[in-house]
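The structure follows.
Only a single protein chain was left out; the remaining protein chains are all shown in position.
And now, subunit A:
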Amino acid sequence: IQLDFWLAPRGLGLPVDIRVPFPSLQAVKVHLEASGLSYSIMIEDVQALLDEEQMEMLRSSRQVPLDTDTFNYEAYHTIDEIYSFLDLLVAENPNLVSKLEIGRSTEDRPLYVLKFSTGGTNRPAIWIDTGIHSREWVTQASGVWFAKKIVQDHANNEGVASILETMDIFLEIVTNPDGFAFTHTKNRMWRKTRSKHSGSICVGVDPNRNWDAGFGDAGASGNPCTETYHGPYPNSEPEVKSIVDFVKSHGNIKAFISIHSYSQLLLYPYGYTETPAPDQQELDEVSAKAVAALSSLYGTKFKYGSIITTIYRASGSTVDWTYNQGIKYSFTFELRDTGRYGFLLPAKQIVPTAEETWLALKVIMEHTRDNLY
């Protein structure tokens, strides 16, 4: 019968675990039942488990990818792996992609932004950031996918290739590297930066409450030990200040999109006040189109609206500041899911999430290009 004992017989009254080859199943069942031995099935199909494990191992093999074609987009990566990816992408596409260092984090990690440009001087630009809240892992993973997608579209002269004819795209994938490293090493649920400000033993500032728009108003916390701590003053966080400085000195950014998870929402200003944004109607119309495009791929349902009416009051948030700087097309995404896995979205959902989100991003980018101001 070829029984394979995984927990061998040890004595009367003690259980045994047996792997039974398929051809012997019936015979073993009959024997057990006839002898009045109770049993339960722990694993229905051992081979299925082995096949799955094999696939998993191949997929998440920690071999250093030699190029961005062998990079595994269906897995979550460490900061080192993503930073290597940036360099690979630039090396493979030197005429399209460059890497800018816009500052350093509290723990002195470089803050890198990819610039996608086909030329020109200071062209009107689109900014996309992912990972500002470090525990929102599907966002950094999607950012990596976006980077590759932009390069592919350009090579195939489709998709965003037409946008790149007249505009530049800036993409910051690991917007909060200290927090991201911390989620890998110490606390998967870490959200904030890792700054220590005097007067508190607690660490970190919420980088999405640290911007100079309604700073410190209701919708953020003054308690350093909370997740929505706004920090001692606006732009106290180098992760935030570096973007502020970049946006101001560039001077020609026309769309700004900050990506979070989870909740499946597309949001526009304001979060700090109930006063509707002057461009509310247009932003709402663009959002409706973007959400419809997103949904068309896998049926994922998104809601949309202003931050304060759709999610909650939030002060000092990124896109409220960028909007007040005159960047009309300022949006925040909250990607998959709606709470089933939350921050721990299974890796196999990374690519579908990135693919559907990209469709929404394209709607916003195309609208920006067609409505330059």
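One rule holds for everything that comes next: a contact is a pair of C-beta atoms (placed from the backbone, for glycine too) under 8 Å apart; a residue touches a chain by one contact, two chains touch by 3 or more; residues count from 1.
The working rule: contacts and distances are computed from a predicted model.
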UniProt protein name of the chain not shown, from "hydroxymethylglutaryl-CoA lyase", "LXN protein", "Dynein axonemal intermediate chain 3" or "Kv channel-interacting protein 4": "LXN protein"
Contact partner of the left-out chain, one of A:R109, A:H154, A:R191 or A:K362: A:R191
Selected from A:T228, A:S242 or A:T300 as touching the chain missing from the view: A:T228
On subunit A, residues whose C-beta touches the chain left out of the figure: 7, 14-15, 38, 40-43, 49, 75-76, 137, 183-184, 188-189, 191, 206, 221, 226-228, 263, 265, 301, 303-305, 309-312, 338-347, 349
